[in-house]
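Structure incoming, see below.
With one protein chain held back, the other chains of the complex are shown just where they sit.
Think of it as A and B in the order they're written, each chain with its own count starting at 1.
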Amino acid sequence: MAAKTPEQITDDLLRPLSGISGRYAVSAAFLAGVIVAALCAFFWQVYAGLGVSGLRWPVFWGFYITNFVFWIGLSHAGTLISAILRIANATWRRPVTRCAEVITVFALSIGATFPVIHLGRPWLAFWLFPYPSERGLWPNIRSPLLWDFFAINTYLMSSVTFLLLPMVPDLALIRDRATGWKKKIYGAVALGWTGTPKQWHRLETAMHIMAIAVIPVAVSVHSIVSWDFAMAPVPMWHSTIFAPYFVAGAIFSGIAALILAMALLRKLLRLEEYLLPIHFENLGKLLLVMSLLWFYFVFAERLTAWYGNETGEMAVFWVTQHGSYSPLFWAMVACNFLIPFPILAIKKLRTITGTAIASFTIVIGMWLERYLIIVPSLSHKYLTYSWGAYRPSWVEITITAGTFCAMGLLYMIFSKVVPIISIWELKAGLKERPQAAHAVAQPNEAGAD
Amino acid sequence: MAPTSAIYGLFPDPESAERGMNALNRAGVSPSRIVVMSNEPFDEYSFSKMDHATPMPWLAAAGGLVGGTLGFLLARLTQEAYPIVTGGMPLLAAWPTGIVTYELTMFGAVLTTIITLLISTRLPNWKSKLYDPEVSNGMILIGVLDPSTATRVEVENRLRGAGAVKVKAAGAIA
Partner (left out) sequence: MGHQWGMAIDLDRCNGCEACVVACHAENNISTVGEDQAARSRVKHWIRVERYYEGEFPDVSVKFMPVFCQQCDAAPCEPVCPTFASYHTSEGLNGQVYNRCIGTRYCANACPYNARFFNFFNPVWEKPLNLQLNPDVSVREVGVMEKCTFCVQRIKAAEIQAAAEKRDLKDGELKPACVQSCPTRAMVFGDLSDPESEVSRLANSSRGTRLLGELGTRPKVTYLQRDSWHGSENA
């Protein structure tokens, strides 16, 4: 197959933006339907009270906080790929960066809704915002929830700009080819970009600065989310390992989500010549490392808890490993390690399908991990009389399903409006390696390692 | 004052654009009147190097400092701004103050970077008439702003000679 010319690349990557197929419309309608159901469930909850959820004494945090941590964790996809690989000058990242950054922005936005969804009085959520209130009170910055507020907002602002800034040249490209009202809209958001050297230099410098800035922000975000748990004297929560454990878990689930998204996009948008086996191979190797790291953290945490033999902790330890939560626990271990490890470690299995399967199980496993961190500990605190089991209600399940569908729908809309692979970055990367032009067009070759 | 007119050539590849740039330099056109546009950053070529270094990283650092100071003040001053009953329990805490300071430092750095980017590139700028949609198709635009009537023909010839596929005029002299 001949190498792709820049014209062909542009055409291929802009093709998904034109027209809506029947399959697209039906899928979007289905996802929108679930989202509407979730909104109804939420408004019902606001009207009737949180009693419609499955929460109870003493398990006051359940599905909603699980989802909160899960989605914030998933949002670490973009940071790792875009920022770290940008700084490391890894050229294979180019087709992948925008997919990843989009996951980050949407996952973060979805995750950030959960602190409001789970409130007893969500109409007062704005009291978390630091402003000179008529009540004579500022928020309490000793609370980890306030740290969440600052961290998530900083990360959201950084990720949104990290996504939007390199989009401008591509929006200019679409503007130049569009007509009518589309031209007006794309013209507006392209900010009048013309592509002078000054604009390119400034943009690249800004991207470089933000890539450096966003990595410590992402690390701090999930550390702070983990401290929502670690700062409370709850058995198996009050552990110093939580911050690195959560950050590693976040990057782990983020890469898995990215691989899944890429596999789907490759199929649905016919991007087989751009999202190559080598990309899945490389991300699969990173995922393998993160799977091992995840296993290491879980092992270290459980070993020290078991050795410490502290009564309160052991109750939670055993109920998770042998007791009523053990099916979920072992499912989590299988999903996060036992199944992905052989798939990702054996080169023959580390194909696009293989990594996609591994990623799917990992996303499930990481959701289970968040659940198993929160619920067993809360249901087995220090006074045995007050132990209690949690079961989610239809409200929580519907809202959870709604957020997954929201992620899908947002992604679908985005890939219809903006090219999901950064066209200018891909073309710029072709010049770096002359053989890269060939790599774009030969999907069966494993490519350089 | 914004340029009102320009003569430019569209080059199909960076090598010919490089030749066009050299031709203009040899003709004695001052660099401040040369305009270049492309749909990729051709960092290795000299025609894309006509730009002075940007103090953006320093400004980002300064923005971080400002953000950090504001964060520190927010965390410190707000806790004691209104009288609040704590029964003798401590109200000011070092680590949370540190966390808020850190987050707002990063916020300040990123915000400053964005603002610097927008200001230094003068974006958004929807009114500029100086553009050719062929740039999106891969053409590299090299041109001269506000050429005097005398030099017009010479500029056109030089651009063509260097390999421009098209030579056009824009603005008042179009």
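As a working rule, a residue touches a chain if its C-beta (ideal position, glycine included) is under 8 Å from a C-beta of that chain, and two chains touch if they have at least 3 such contacts.
Remember, predicted model here, so these are calculated numbers, not experimental data.
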Residue of A:G312, A:P340, A:G354 or A:G402 touching the missing chain in the full complex: A:G312
Option from A:A90, A:A125 or A:I413 whose C-beta touches the chain left out: A:A125
Selected from A:M231, A:I278 or A:A331 as touching the chain missing from the view: A:M231
Full-complex contact with the absent chain, from A:Q8, A:N140 or A:S239: A:N140
Identified contact with the non-displayed chain, of A:W181, A:Y307 or A:Y385: A:Y385
For chain A, residues in touch with the removed chain: 48-51, 55-58, 60-61, 115, 118-122, 124-125, 127-128, 135, 137, 139-140, 142-146, 149, 228, 231-234, 311-312, 378, 381-386, 388
Chain B residues that touch the omitted chain in the full complex: 84-89, 93
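Just so it is clear, only the chains that are shown with their structure count from here on.
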Mean-CA-position distance for chain B and chain A (Å): 31
For the chain B and chain A complex, residues of the former touching the latter: 35-44, 47-51, 54, 56-57, 60, 71, 74-75, 78-79, 81-84, 93, 96-97, 99-100, 102-104, 106-107, 109-111, 113-114, 116-117, 120-121, 123-128, 130-131, 133, 135-138
Residues of chain A defined as touching chain B within the complex: 6-7, 10, 130, 132, 136-143, 146-147, 150-151, 153-154, 157-158, 161, 165, 168-169, 172-173, 176-177, 187-188, 191-206, 209-210, 213-214, 216-217, 220, 224, 424, 427-428, 431
